[in-house]
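Provided herewith is a single structure, encoded as C-alpha cells, for subsequent inquiry.
For this depiction, one protein chain was excluded, whereas all remaining protein chains were kept in their positions.
By written order: A and B. Residues from 1 in each chain.
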Amino acid sequence: MTSEAAALAGKEHSGPGFWSSFADNERWLWPAMLAPAVLYIVLLVGFPFFLSIYYSFTDVTVGGRDLHFVGLQNFNRILESSTFWLALKNTIILTVISQVCILVMASILAQALSVNFRGKWLVRLLILLPWVAPIALGSIGWLWIFDSIYSVINWTGRAIGILGPNDWPIWLGQPNLAMASIIIVQIWRILPLATVIILAGLTSIPQDLHDAAAVDGAGPFRRYFQITAPLIRPITLVAVLFGIIFTFTDLIVVFVLTRGGPYDQTQVLATWAYFTGIQGGDLAGGAAISLFLFPVLVAVAIIFLRFARRTEVL
Amino acid sequence: MSEEKPRKSRNPATGITRRTVVKGAGAAGLAASAGPFFFTRPAQAAKTLRILQWSHFIPGYDKWFNTQYVKEWGAKNGTEVIVDNINLGLIPSRAAAEVSAQKGHDLVMFLAPPSVYEDQVVDMKDVYAECEKRYGKPIDLAVKSTYNPKTKKYFAFSDSFVPDPVNYRTDLWGDIGMTPNSWDDVRAGGKKIKDKTGIPIGIGLSAELDTAMAMRALMYSFGASEQDAEGNLAINSKETLEAIKFMKALFQEAETPEVLAWDPSSNNRQMLAGRSSLVLNAISVTRTGENDKLPIHEKIAVSKALQGPVRRIGLEHVMDCYVIWKFSENIDGAKKFLVDYIDNFKQGFMASEFYNFPCFSQTVPDLKQLISKDAKAVPADKYAVLADVLDWATNVGYPGYSNAAIDETFNTWVINTMFAEAATGSETPENALKRAETKMKAIWTKWKERNMI
Partner (left out) sequence: MEASAAAVECNENLNDMATVEVRSIRKEFAETCAVDGIDLLAKEGEFLVLLGPSGCGKTTLMRMIAGLEQPTAGDIVIGGKVVTHLPPRARNIAMVFQSYALYPHMTVEGNISFPLRAAGMPRDQIERKVAWAAKMFGIERFLNRKPRQLSGGERQRVALARAVVREPVAFLLDEPLSNLDAKLRNSARDELKHLQRELATTMIYVSHDQAEAMGLGDRIAILNQGKLCQVGTPQEIYRNPVDIFTATFIGSPPMNLLEDKDSYTGFRPEDFLPKEIGADGNTVSFPFRVTRVEYLGADRLVYGAIEGRTAATHVISKMPTMLRTEVKAGQLYDFSVRQEDIARFDRSTGARLYGARQ
C-alpha cells in the first residue's frame, strides 16, 4: 500500500508541481499534517506541564531564578493545609453537580432543538451565544446579576412578589448561595457546548429507528430511554468529559465572582493555586496545588482513549 | 494553572531589542476581558522606556500621565516612552510572566510592596538618595514598604500612596447625634442607624483589597498585628482575639451578609447608592460621586482613621511601588524617570485629584492649603482632614516591614478569611484565629526556609 503510493507519487513527480505531488505522497503528507498538532501539544501543553512538575519539587518563587530541590516539601505543606482540602472538596462538588445539571438540561434542550419549528435557528443561536462569549465577560455580567445591591434576580423576585420585603438573598455572600451561583454560571457556560454535542448525536440517529420504535408500540418515555438515550450515550459521554475538564480546571468563574469567598467557602483548586502561586508569590506551591488537578484529568483522558478505541471497532 | 506558566528562557536578551510589546494603553477594561494583544515591531536603535502600571482610579490621572507628562519627558530625554495600563488585578500575573520570560517593561508599578521580587529588581537606594537630596527624607511609610532590613536593599521606589480614611454619611450620623470617631462609635452608631433606617455599615469581610486594609486597621488599632517589629509571626495574641470578637459583634449588629460577597468597588457602589452609613475606603467614593454628579456625595464626609483601644491607626489604601527589573534594558532611563517624576510630583498630585499623596512631602509644600480648598468637594474643605494622614497611616506589616510572608498572607486573604469565619459564626473567634495562625506559620516557615525573611 505504502510502496504503491510512493510509486504513484514518484511517477507523478515529473508531471504536476511540487505541492500536488507532495499532497499525493502519503509518507510526507502524514507527518506534515500532524506536525502542527504535535508542536502545539509539546509547546503549549507538554512543556508547561513538565515545568510545573519540576517547579513543584523546588522552592521557586515568582521572583526567584535559582531553584533548590526540596523534594515533597511543597506537597506535604499542601496536604496539611485545610484550605487545600476545602478547595479540593469544592472543586469536586462543583464539577459533579454542574455536570449532572448540564447533562439533564442539555438532553432536554437538544431534544427540543431537534424538533422542527419556526425560528429554530434563532433559538439555536441564542443558546450558543454563551459559549461564544469570553468567559470573563460573561462572568462579569453574572457578577452584576448576583450583585449584593443591584442583583437583577432579587429586584425581579421582589417585583413579582416571590421575595418579601425582608428577603434579600446575598448570592455571593452566603456560602451555599455562592456555591449555587458558581454552579449556575458553570452550567450557563458549558450547557451550549453539551447541547450542541448531544444535538449532533440526536441528529445522527436515523429517523427510521424512532419510527420503528413507535410502530413497535413504544411510548415517548420508552422511546427516549430505550432507544434514544442508549444510542447517544457515547457522544453524551464526550460532552460530559469535556464538561468535567472545563469545570474542573476553571479559574475565571470563581475568580471573578467570589475570589474563593466568603471565607474560602468557594475556593477551588485552580483559584487556590493562582492565589498561592501568582498573587502570593509561591510559584512552587501553586504548581504543586495545580498538579492535584492532574489525576482527574488523567482519568478523563483514559476514558476518552478507551472510548475512542471502542468507537473505532464499531 | 499550567497554561499560566510562561516560558522561561535562561538567557536574558543579549543585545537584541525586545520585539514583543503589549498594546492597549488605556484599555485596561479590554485587557481584563480579552488579555493583552501581542504584536511585533522591528528592532530599533532609539531609546525606549516601557512602563506598566494600573488603570488609575481617577481617569484624569492616566490622561495627564500618558498623553502629557511622559510625552514631554520623552521629548526632553530623547526617549520613546510607552505606557501600558492594565487592570490592577492583572499586575501580579503580568509581573510573574515578565520575570519568567526575563523580558518586559522597564518600570513596573505595583499597588502593594512586591517583596517577593527582591532578587529580580535593582536596588533603588540611589533613586531615594537623589530625591532625598532635593526634597528631604521620604516618609516612613514609603521606607517600610520598599526596604528589606535583612538584606538592606530598597527593592522598590515609592513615589506616592493613597490614604484610606473613613467615609461616612453626615446626615445619618447627624440624626443619631454622633460622629464616628472610634471603633466603638462605629459599632454603637452603626447599630442605631441600622435599627432605625435599615441602612448598614459597609466594612467588607470578603476576599478583596478593601477588606484586607480595613481588617488590618482594626487589628493594629486594637494593638494586634501579623508580625512584630522584627518580622516574627505575632498573630496569636489576645489583642487579635479581641479584634475578632469586636468585628463579629459589629457584623452581627450593624452589617448585612452582603459584605461577604464584595469586590473592591462594592463599598463604593453601596455608599453611592445610599445603602451604607460608613465605609473604609480611599477618596474614590466621593470623587466618583462628584465626577458623576451624584448629589449624595455632599452627604458623605471623610474622617481620619478610627480610634481603637490602643491607638488611632489606619492603612495606606494603595502603595505605589515602582520596580526596575534587573533585566530591564533601560535601567538608567527608568531611574532618571523616577527622579524627574518626583520633581514634577505636584502635577501628579493635582491630576490624581488628591488621590495620590506624596512620599516626599516637600514636593507638595502647600498640600494643606490645596486640600482645604477643593474645587469639586462640598464642602470645599472636605479633604482637609487628610492633612495629618501620616500621623495615622501605616503600612501592611506594621509594626515591621513589608515582606514576602506578609505579602502572601495578604494575597491569599488569610486575615480576611479569619475575620469572616468568626463574624459569620462558622468558626469560633478562637478557632478562626488558630486556623489563621496555622496557615501563617506555614507561610512564615516557608519564606524563612527560602531566606526571604
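Everything below uses one rule, namely that contacts are C-beta pairs under 8 Å (C-beta built on N, C-alpha and C of every residue); 3 or more make two chains touch, one makes a residue touch a chain.
What you see is a predicted model, and the numbers here were worked out from it, not measured in a lab.
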item: Among the chains presented, those that the missing one touches; value: A
item: Contact partner of the left-out chain, one of A:80, A:167 or A:211; value: A:211
item: Missing-partner contacts on chain A, residue numbers; value: 206, 208-209, 211-219, 222, 226-227, 230-231, 314
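Keep this in mind: only the chains that are shown with their structure count from here on.
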item: Averaged-CA centre spacing for the pair chain B and chain A, given as whole angstrom; value: 35
item: Partner chain A, residues of chain B touching it in the complex; value: 1-5, 7-8, 32-34, 92-93, 95-96, 99-100, 114, 116-121, 205-208, 256-263, 266, 269-270, 273, 275, 404, 407-408, 411-413, 416-417, 420-421, 424, 426, 435, 438-439, 442-443, 446, 449-450, 452
item: Touching residues on chain A, where the partner in the complex is chain B; value: 44-45, 47-49, 51-52, 55, 59, 61-66, 70, 77, 80-83, 134, 136-137, 140, 143, 146-150, 168, 170-175, 178, 251, 258-265, 270, 273-283, 285-287, 289-290, 293
